[in-house]
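What follows is one structure encoded as structure tokens, with my remarks underneath.
For this depiction, one protein chain was excluded, whereas all remaining protein chains were kept in their positions.
And then chain A:
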Amino acid sequence: MPAAASLHCLVVDDQMTMRSLVRTSLQQLGVREIREAADGEIALRDIISKPAHLIISDYNMPNLDGLGLLRAVRAHPPTSKTAFIMLTGRADRELVQRAVQFGVNNYLVKPFTVAQLKGKLEAVFGPLT
């Protein structure tokens, strides 16, 4: 049973508000190691230089969007097994399908509750302690 406290998480969103919301929610779930990146490109640099277990990334971002980040993360052997949850602004079926093709592990629709985030994390990692 994975411990939330040992989970290393990278939160990617161009909006500080969203990053803060995800961070706060994660903290409520007991996640302590949380890094942030303001776009896909910064996130990619970050994840390549320092691994994480999970990326929670927005889709629509400047420079490199969420899908691009997902593809790059999956294409790079050292990071390819990082779990990836995509944040979407609405239930955009086409987007989620494309993300699934690129190997996304789950998605989370904004706005979300802590319980929803927990559900998504557990769907990816199993029950958290």
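The criterion applied here is as follows: a contact is a pair of C-beta atoms (placed from the backbone, for glycine too) under 8 Å apart; a residue touches a chain by one contact, two chains touch by 3 or more; residues count from 1.
Methods note: contacts and distances are computed from a predicted model.
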"Chemotaxis protein CheA", "Glycine/betaine ABC transporter permease", "Spermidine/putrescine import ATP-binding protein PotA" or "Spore germination protein KB" - which is the UniProt name of the missing chain:
"Chemotaxis protein CheA"
By the contact definition given up top, give the residues of chain A that touch the hidden chain.
1-4, 6-8, 14-18, 20-21, 24, 33, 38, 41-42, 44-45, 48-53, 60-62, 64, 68, 71-72, 74-84, 89-91, 93, 96-98, 100-106, 108-112, 116, 123-126
